[in-house]
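Written out below as structure tokens is the structure these notes cover.
Only one protein chain is missing; all other protein chains are in place.
Right after this comes chain A.
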Amino acid sequence: MTAVDHRSHDHVELDTLARRARWHIVNTVATSKAGHIGGPLSAADLLTALYFRQLRIDPTNPSNPDRDRFILSKGHCAIGLYSVLALRGYFPEEELATFDHGDSRLQGHPDMLLTPGVDASTGSLGQGLSAGAGMALAAKRLEKDFHTWVMVGDGEIEEGMIWETVISAPRFRLDNLTLIIDLNGLQQYGWPRGEGDRFDRSEPMGHVDLEAVFRGFGWQTLSIDGHDWEEILTAYATANERRGVAGTPTVIIANTAKGHGISFTRGTYKWHNGIATTEELELAHSELIAELLLEGNDR
């Protein structure tokens, strides 16, 4: 554990929030006996920074027409979004316990008609970037100043529909659109890394020079460490500043680790989804929350 005094107060606060989000993720999925783990955990820092430091939003007025928009295109990571939305005040943290239960506002995949703060329904991979491009284009036509953010997975961008938008967004001069790629190095099954070891899966985009590809299509590209607050916040600010002046959309290629934050889930493909046992939950709690209590950071 890094010594506290080396980190700014802001980063300590974000770190605390992200730990609580991660705990909600693993604990809620274990209680509901359904849901994903690895993708929500890899995205937890990116989502926390977005909702607590970047998005111009008001949880008490989730349908404000001028709010920044966020689309979780990798909709199977819903519990990650719900955990951050709850922490941000869109609904009570206790409501997370209804996740995936019948008659709940918190569906297995994000539902814009049910959950306050969800800007687009997702679940079938590959569709969120087009939806975001439509919002960004409408914003331009209506002379609205908001920014639209879309998060996709590195497996998800195997979908052709993503690339239809990658090609067309610069044509529409959508500098008010930012794509965040959660490059966590794993999809659900994918390809084996080498001969013989079927549990060691290869990176979905391991053979692709993503920066070159996006640059070739006319995007601004920013590559960052998706678990480093400074790099995340700087990239968000850079993407946002270009709104209305650059004429090109931005992609943030966030290098993350699937399952990040909990020792036994990190980098393990079988934790794409999974139900933690009581012992695993205890371990996760000790790694995420007990340290906070020691440091006296838990609010």
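Throughout what follows, a residue touches a chain if its C-beta (ideal position, glycine included) is under 8 Å from a C-beta of that chain, and two chains touch if they have at least 3 such contacts; residues count from 1.
As a working rule, contacts and distances are computed from a predicted model.
Look at the chain that isn't drawn here: its UniProt entry, checked against "Glutathione ABC transporter permease", "Ferrous iron transport protein B", "DMSO reductase anchor subunit" or "Transketolase subunit B", names it "Transketolase subunit B". In the complete assembly, the contact with the undisplayed chain comes from A:108, out of A:108, A:134 or A:244.
In the complete complex, the residue from A:117, A:132 or A:155 that touches the missing chain is A:155. Within the set A:121, A:148 or A:256, the residue that contacts the chain not displayed is A:121. Along chain A, the points of touch with the absent chain fall at residues 32-35, 75, 100-104, 107-109, 111, 121-126, 155-156, 158-160, 187-191, 198, 204, 270, 272.
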